[in-house]
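The complex appears here minus one protein chain, its other protein chains still in place.
Note that the chains are named A, B and C in the order they appear, and that numbering of residues resets to 1 at the start of each chain.
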Amino acid sequence: MNTFGQFLRLTTFGESHGPAIGGILDGMPPRIHVDKDKVDAMLARRRPGAGGACSSRKESDRIRILSGLTPDGFTLGTPIGFMIANQDARPSDYSDSAGLFRPNHADFTYQQKYGIAASSGGGRSSARETANWVAAGAIALSILNPEGISISAWISGIGPWKADDIYSGQSDRETIGRIAEEARSEGDSVGALVSCRIKGVPAGLGEPVADKLQSRLAAAMMSINAAKSFEYGLGREAAGAYGRETADIPVPDEDTTGGITFATNFSGGIQGGISNGEDIYFSVAFKPTPTLMQPMPTVDRKGRPATLLPRGRHDACVGLRAVPVVEAMASLVIADMLLASRLPLKAQCR
Amino acid sequence: MNTFGQFLRLTTFGESHGPAIGGILDGMPPRIHVDKDKVDAMLARRRPGAGGACSSRKESDRIRILSGLTPDGFTLGTPIGFMIANQDARPSDYSDSAGLFRPNHADFTYQQKYGIAASSGGGRSSARETANWVAAGAIALSILNPEGISISAWISGIGPWKADDIYSGQSDRETIGRIAEEARSEGDSVGALVSCRIKGVPAGLGEPVADKLQSRLAAAMMSINAAKSFEYGLGREAAGAYGRETADIPVPDEDTTGGITFATNFSGGIQGGISNGEDIYFSVAFKPTPTLMQPMPTVDRKGRPATLLPRGRHDACVGLRAVPVVEAMASLVIADMLLASRLPLKAQCR
Amino acid sequence: MNTFGQFLRLTTFGESHGPAIGGILDGMPPRIHVDKDKVDAMLARRRPGAGGACSSRKESDRIRILSGLTPDGFTLGTPIGFMIANQDARPSDYSDSAGLFRPNHADFTYQQKYGIAASSGGGRSSARETANWVAAGAIALSILNPEGISISAWISGIGPWKADDIYSGQSDRETIGRIAEEARSEGDSVGALVSCRIKGVPAGLGEPVADKLQSRLAAAMMSINAAKSFEYGLGREAAGAYGRETADIPVPDEDTTGGITFATNFSGGIQGGISNGEDIYFSVAFKPTPTLMQPMPTVDRKGRPATLLPRGRHDACVGLRAVPVVEAMASLVIADMLLASRLPLKAQCR
Partner (left out) sequence: MNTFGQFLRLTTFGESHGPAIGGILDGMPPRIHVDKDKVDAMLARRRPGAGGACSSRKESDRIRILSGLTPDGFTLGTPIGFMIANQDARPSDYSDSAGLFRPNHADFTYQQKYGIAASSGGGRSSARETANWVAAGAIALSILNPEGISISAWISGIGPWKADDIYSGQSDRETIGRIAEEARSEGDSVGALVSCRIKGVPAGLGEPVADKLQSRLAAAMMSINAAKSFEYGLGREAAGAYGRETADIPVPDEDTTGGITFATNFSGGIQGGISNGEDIYFSVAFKPTPTLMQPMPTVDRKGRPATLLPRGRHDACVGLRAVPVVEAMASLVIADMLLASRLPLKAQCR
């Protein structure tokens, strides 16, 4: 239950405060060039920023690839094993809370499911795990980019602010920083909306019944810590829409492979579970970081009332760091579906 | 790619206008009583209603179970094969449109993916397939109900109307019927919001990384034809929320297995991907029925402009009939997760 | 646990004495022609013969295909649902034995696993299930034959007789018939060896670690009722061989795709889990039919000693009818591996 994908399969391991996290990316076709620097660069985007809104935990993550590549960076077609060291784990930061259930965390549900707890920190439920996903998603981009497929996510809302057009690709760094900093300075946290656009996906990816493209994207996005909603195309507004106003009319277009394009894209690039060649766009809402930097009422593992005192280092803005995670998960899904499609790959050198 | 689930696996087949659809439900534990009448009753709820808003297509669906049960209705632990006959298929209704891409349908994407088309109707992309899911979901309820788990979905919004509290369980039949009928009478169609509440799920179901309970629910819901969004707990509003106001504080409660309960349920019954014993609630937005009862501009399979004339029988209200489908998909997910949990089943007779 | 394959997936259902057995073959590429008569012909080869050695049970099996094909027999790329009616079920034949554990059957292990029993016959453990496999394997041949791949199995040993060269493709109908008839006339049963040769498999099929081609073939063959051994290439004799005498030396050969061929084929066409372009050959030993036509000591379901009297209709020669089953299972494995390889298919019409 730690494996994503069917043709391109990512299996991961690692507790947040153990020696390392890592994974195995299996199913990478042979003869694809992987640029390790690009992987590290995407990991760097996930790293807590210098800004006040984010955790001061230092995660200068670099991927260590243990297998699956030639010395000059070409895939062998064998599984890519990788590790990311937990350089800055400080279990003692968490020791006081070891006996308490942190509100809004997975402490209680882990206790109910496993009956045993990692000695400190969030264990497997920590957002630290998303570093594995970003590393693997960045590797998967090595398949997608040569096909002309690009993936871009951004913050389209945070707390009281929301972009006029959440799919414009425009963000507002200043407002976002201000709102996150305000929350942090009050020991509070705040939610965010992340929007994403995938360009260049060929028509024909996805399966019509059990692995619809939107189903796979939804599953991937709802796997990200703190995600509370997924919507694509018309999204939740679809419930209020009328058919006449939202029909995507096909029109002739000699420049496309299929000979047609669409006058509008209310469908979000997917029809009947299968990509139609238009942009795929979707958004994901993230709840506020559950950890607050203020005393919180709770209970201990015996059910007795207690107070959780703020400790450790945490973001006020889990949504902000989710941007590259959203891109990475989308990358894994699209690459998986591309491989499932049996289309030839431009990226494969001979 | 026509299989749902890991421990309880539903594999389906069937085109909308062939002789039958059906499926195999594999993984049902032995010695569970299945009431075939309840299955038919749930299928009946999915059937097009007598109301003006719905298709006049007659689907008096009854399941035919071919294996896996004793004569008195107890599961053998072997796969349950079932069929639902397509009694009222009228391929000729669709013959005029066979050469045209219907706007907002999967005709074009199927063509791009498969390069071949079923001779008539929507083939595998038809919502007819959801009858298979309802049948299987109803069988899966035979595991859940004896455990005290119940699932209930309802319409919480349609077009311009939305319930004040979409999770109250209150609907407004009159308003809903009026809005659907207005759309139908104008040859138009309208979207809808379906909300769902699952009661009685024990704490501990779900996996913390790749098979989070919300991820599996999202994947299942986004598999339903016309679904455009999934949200649970705080949902999309989470993006605008602050942490202090939305923390679910644990409080002692001797009446529960885990010894605690929660003061609020912003989490929607799931924390860290695992159920916490509270109600699970979520909602799904459905777009308007893509088929309109009015002429529509489109192109034919050679990319030449054409006009699609209205034919066949279709709902103006695909969301309305989705209610039992949402329940059925939730049933399949929860039953799968319950079996994955290795908890003993109360339902198994000896 | 009733599904074979990864890319071409067969899921089956059906008890031996219910109304029907059947399955869903998912993953067939689109635009492949399937000849239903060939499927029925392969089913006919599995049918009990007129000879004295075989069951007098009448199984005039014909497949009923419910989905996935155009009217003129081309695959749609959607799952192929099929049924085979149980025309000649006579549960009463088995009623006397319902309370006894038949020696060498699965009655006791089913009881231990499921705690419930089908009212009569072998239920799911019956060799009747192999009709599903033959039907699906015959459909899978529609992919393989146009690629130039052929599969042929035959009896290479029975009781005291064994062919001088079990891979010559030569059988001895007269001797085989005589030995089987002798066993039958004494109320006894006899084992058999089935050999198989697959020609035309391109080099490169199979996976090097967890899905080695020989591993998948072994799993498929050991799924067949009564199979007790699998060996390929050198087979069990490998334990007694020396390396110098059994090395397959590569030699130049401009006529092959890879530019080389091999001087010998001790490898059985597979090296490192991957096909090398030579013939793949293997053999499978089947134990004698467990049911004997003579009184047998046993116990009842309460563990009390009892005598099982001969009833029903059974083969003395389960191995004889296994020949098309071996071919069918090989067909499913090779087709699955061919689809996994992402090689283009000659069979796909446009």
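A few notes on this one:
As a convention for this text, a contact is a pair of C-beta atoms (placed from the backbone, for glycine too) under 8 Å apart; a residue touches a chain by one contact, two chains touch by 3 or more.
Everything numeric in this text was worked out from a predicted model, so none of it was measured.
Within the complete assembly, A:11 is the residue of A:11, A:195, A:225 or A:289 that touches the hidden chain.
Residue-wise, the contact with the chain that is not shown comes from C:106, picked out of C:85, C:106 or C:345. Contact with the chain not shown here comes from a single listed residue; of C:158, C:196, C:280 or C:334, that residue is C:158. Residues of subunit C in touch with the missing chain: 1-4, 12, 101, 103-106, 108-113, 124-125, 129, 157-160, 162, 183, 188-193, 203-212, 214-223, 225-244, 246-254, 257-260, 266-268, 270-277, 285-290, 292, 294, 296-299, 302-305, 316, 319, 340-341. Although one chain is not shown, part of subunit A still touches it, namely residues 1-3, 9, 11-15, 18-24, 26-27, 30-31, 66-68, 70-71, 74-81, 83, 113-119, 123-124, 350.
Just so it is clear, only the chains that are shown with their structure count from here on.
Taking the mean of the C-alpha atoms as each chain's centre, subunit B and subunit C sit 38 Å apart. Contacts with at least two other chains are made by residues 208 of subunit A.
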